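Worksheet: one structure, shown below.
The complex is shown incomplete by one protein chain, all other protein chains being positioned as in the whole.
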Amino acid sequence: MSRDRTRRDADRIDVRKTYKLYVGGAFPRSESARSYEVTDAKGGFLANASLASRKDGRDAVVAARKAFGSWSARTPYNRGQVVYRIAEVLESRRDQLEREVREATGVNAAGARGEVDQAVDRLVWYAGWADKLAQVVGNANPVAGPYFNLSSPEPTGVVAVLAPASPLLGLVSVVAPVITTGNTCVVVASQPHPLPAITLAEVMATADLPGGVVNVLTGHQGEIAPWLASHLDVDGLDLTGVDDVDLARELEVAAADNLKRVRRPAPEDLAADPRLDRMTRFVETKTVWHPVGT
Amino acid sequence: MTHDPTPASPFVYAPAPESTSVVDLRASYGLFVDGAFVDGRGEPFTTLNPATEQPLAEVAAADAADVDAAVKAARRAQERVWGRMPGRERAKYLFRIARIIQERSRELAVLETLDNGKPIKESRDVDVPMVAAWFFYYAGWADKLEHAGYGTTPVGVAGQVIPWNFPLMMLAWKVAPALACGNTVVLKPAETTPLTALLFAEICQQADLPAGVVNVLTGAGETGRLVVGHDDVDKVAFTGSTEVGRQIARAVAGTRKRVTLELGGKAANIVFDDAAIDQAVEGTVNGIFFNQGHVCCAGSRLLVQESVAEEVLARLRARMSTLRVGDPLDKNTDVGAINSREQLDRITALAAVGEEEGAGRWAPDCDLPSAGYWFRPTIFTGVTQAHRIAREEVFGPVLSVLTFRTPAEAVEKANNTPYGLSAGVWTEKGSRILWMAERLRAGVVWANTFNKFDPTSPFGGYQESGYGREGGRHGLAAYLQEENR
Partner (left out) sequence: MLAPMAAPPTAATPSSVAPTDPLGVAGSDASLHRFLHGLPGVDQVGVEARAAGLGTRSIKTTAKAYALDLAVRMVDLTTLEGADTPGKVRALSAKAVRPDPTDASCPSAAAVCVYPDLVATAKQALGASGVKVASVATAFPSGRAALDLKLADVADAVADGADEIDMVIDRGAFLVGDYRRVLDQVVAVREACARPGGHDAHLKVILETGELATYDNVRRASWLAMTGGADFIKTSTGKVQPAATLPVTLVMLEAVRDFRRATGRMIGVKPAGGIRTAKDALKYLVTVNEVAGPDWLDPDWFRFGASSLLNDLLLQRQKMRTGHYSGPDHVTLD
């Protein structure tokens, strides 16, 4: 993006943005002090992105776990408002994100605009689910005895999300359902297109989303993902963005150590209307019994 | 053999043995494949009565070829018959099975007690009625799936591996929903408790269930691995240890197979100072000594508020002194035999560790039979979170007692485990119950009760207690294709 502007304001030396990680509500560089070159669709330099290490992954899990207690304890109404606020702030930065998506993927302006709009709309859709999912997937159970019995969904915990290549819509599509239900997450952004992910992080950071609820790492999926998959304080693993079949299997095997809930990669039309499965994959059904008597 | 409340009691309950004449035990049993009993190609094994160590029967073991034959039969039946059958017709078969289970309930209960060692009063009053109820419940779903919210397309062939603690009940939990949804099954019962599954196969024949819809393969762990690993199995359902659950999760990684796992637990039973104390003690006893503590959701950790700890312990000891340990066939037996030598050794070893680590061990003074596998109902006091008996699943009649001071501390200690299957809360304060229930990381929270099960009520764990739910509408999800959710 900076190149366009450089050409426009030939007299002025522009201030370029450093793209950092988003961990615990802050924007640190990688502890490894490494970065990698992000290029546009034609191979031109866009920016240096932080190349996250396993230790960044570890820190992100700590941040996500720390945030889980209060985020999951918020009322669903409040979580819905925060997710809706993300949509509002994203809407206000449509131009920037449209440009970033266009630069990253090479789609035309209309295509990029469409992806941003859909991302906003998707956030709005999920925001509305926050206080409805329990009504749709919960149950009052008519047990054969004098007991009150109620099943309701609860967030699984900390979910590691390997985001798909689609830099904004894909990212929103995998993150929104996870946090709407009260989970916190560590997202490994699309390796080739990490810049919209960091901009989305800036959106989230200014949208009342508590620090640590979403943590964004940029870098090599193959380097970070195994550490997240085997991390015993991670409860769920979304492999949506893993195209390598062998890596997906290895990650699923590693996830078995603490019996993480795993969403396997599967062909998916991100533009289509979502179903409930991205929310229901990372919730646990809790059933409470109580006697009925005087 | 049985223990009387106090040595001085003049009221000595005379033996009240349930007759075994209702059971027609055969010398040997085959596999049930494609609607018929066939010889197994593996090395046959003997199943024992754990209360006497006497052999009950020789049972066939399925090898890879047997597993393949069973899966093929299940596939054929699923594609040609069962999967195509209208739900209302599938329902009728399941209702039939439920009825036959009720009709033959005495026989099933006695055989379960013989093979498993659990008290006849439990197999008679809990296990078998629950099994019939499970089939009744899911029978009714078969023609109503479009209302359940998970679509109506069956997954295909289900490979189901079940444990020895509730042989028939676990069979029902797995088979009933699978069949209701139009799947066929290959079921592997536990090595030490194969007999009631084979009797169930006979019930399937009596119900004229089409061949291949239910296949029962007996054998050891290897047979289970073959079932889970078979390429043409679409869905794996397992109940058992967390360690085997991990192996299964690894084995199916990267495949299209869907999995549900119902694994171990280390549930906390939390007693506040305002609890209905006699019911809390009763719930604690039921929570850990029901089924000899061979219960994944057993309340194996008693967390008691410090202000009432002595009081609760005194009542608990008094109550434990009235437990009758012994002949599982005696209708007055409360605690039966440990299911196997191997399990007895594990319980014995972990209890020894408890003592070595400095916890106070107590068990009521009761005579145990000379033959068979027995373990006295035991409590450990002065246990802390660091003790192995507070962390590891004993899967036996051993209770660890810990204390807490505040609700927050109770939640913290209860949740401080990689497991998350169940939890219990005892308090007369309603808002505290709900506060606790919200925070306990467990799939089932029993408030002012414990170890209650019902076919309408979902059951399953958080974290390393596994994933997926059995029971209720939720229990259908595992057996229907995901595309429509």
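Annotations for the structure displayed:
Think of it as A and B in the order they're written, each chain with its own count starting at 1.
The definition used in the following text is that a residue touches a chain if its C-beta (ideal position, glycine included) is under 8 Å from a C-beta of that chain, and two chains touch if they have at least 3 such contacts.
All figures in this text were calculated on a predicted structure; none of them were measured in a lab.
Within the whole complex, touches from the chain that is not shown fall on A, B. From the options B:Ala64, B:Val81 or B:Ala276, the residue with contact to the unseen chain in the full assembly is B:Ala276. Within the complete assembly, B:Thr322 is the residue of B:Thr322, B:Thr348, B:Asn416 or B:Gln481 that touches the hidden chain.
In the complete complex, the hidden chain is touched by one of B:Glu58, B:Glu146, B:Glu310 or B:Glu412, namely B:Glu310.
Checked against the full complex, the one of B:Asp125, B:Asp232 or B:Asp367 touching the unshown chain is B:Asp125.
Mapped onto chain A, the footprint of the missing chain covers residues 145-147, 291-294.
Although one chain is not displayed, its contacts with chain B can still be listed: residues 5-6, 8-16, 121, 125, 274-279, 282-283, 308, 310-311, 314-315, 318, 322, 331-332, 428, 448-449.
Here, only the chains that are shown with their structure count from here on.
Centre-to-centre separation of chain A and chain B, using mean CA positions: 38 Å.
For chain B in complex with chain A, the residues that touch the partner chain are 133, 149, 242, 245-247, 249-250, 253-254, 261, 263, 418, 420, 433, 437-438, 442-449, 452, 454, 456-460, 462-464, 466-467, 469, 472-474, 482, 485. Residues of chain A touching chain B in their complex: 73, 136-137, 139, 141-145, 147, 149, 151, 156-157, 232, 235, 245-246, 248-250, 252-253, 255-259, 261, 275-277, 280, 284-291.
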